[in-house]
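All protein chains but one are shown at their positions in the complex.
Now for subunit A:
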Amino acid sequence: MAQIFPKWTNDAPRRILLGSIIFLNAIVFSVWYFFSPEFTDVGYAPEQPVPFSHTIHAGQLGMDCKYCHTQVEESKYANIPATQTCMNCHNQVQVQNPENVEAIIESWETGEPIEWTRVHMLPDYAYFNHSAHVNVGVGCESCHGRIDRMEKVYQAEPLSMGWCMDCHREPEKHLRPVSEVTTMGYEVENQIEVGLDLVSKHNISAPTYCQGCHY
């Protein structure tokens, strides 16, 4: 009887088996790596209506975060400042170069607020409260990165659930004294010791159960 298949097909089953094992593993790895917020979301830096530079304000001038984001200690949200806040300085500063502060002057004169574009977005089903974190020593930079070095604000951390859990499970690795919350580039040598002290001092038990954030 004549052969139905050419000789190379002898090896086909082995190759197909090996190939599908590699392929399936590649799929799992690709989804795990490329579909994660760490890959898709980090570095998101939308164009803002005003070319506001955090490098100048928070970096060179050393302004405290809370000068503008005033509600962060009392509120769920770290608010975006009103034009009023900008005008505190810019009614005198940079008025000689009106092209730099055009947008806020216009907003101030017309009463139309500036529509900033949101950078850090959490899903609606995740409850997050700024005051709960800031008041027990989670630094601004822990989640937002080195804002003082950002010409244009971008998302520095993945903000994924796994990333939240990294800190909620071991808060002592990330905590700092409440007075240092807005410090940029904060570092101590004995972080774990300091952290453990803070955990007991503030009586911190970061929730790691579902209803901690989803309800």
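The criterion applied here is as follows: a residue touches a chain if its C-beta (ideal position, glycine included) is under 8 Å from a C-beta of that chain, and two chains touch if they have at least 3 such contacts; residues count from 1.
Rule of thumb we're sticking to: contacts and distances are computed from a predicted model.
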Note = Its UniProt record identifies the chain omitted here, from "Acetolactate synthase small subunit", "Polysulfide reductase NrfD", "Carbohydrate ABC transporter permease" or "STAS domain-containing protein", as "Polysulfide reductase NrfD"
Query = Pick from A:Val31, A:Leu61 or A:Val95: which residue touches the chain that isn't shown?
reply = A:Val31
Task = Spell out the interface residues on subunit A facing the chain that's missing from view.
result = 1, 4-5, 9-10, 13, 28, 31-32, 35-38, 158, 160-163, 165
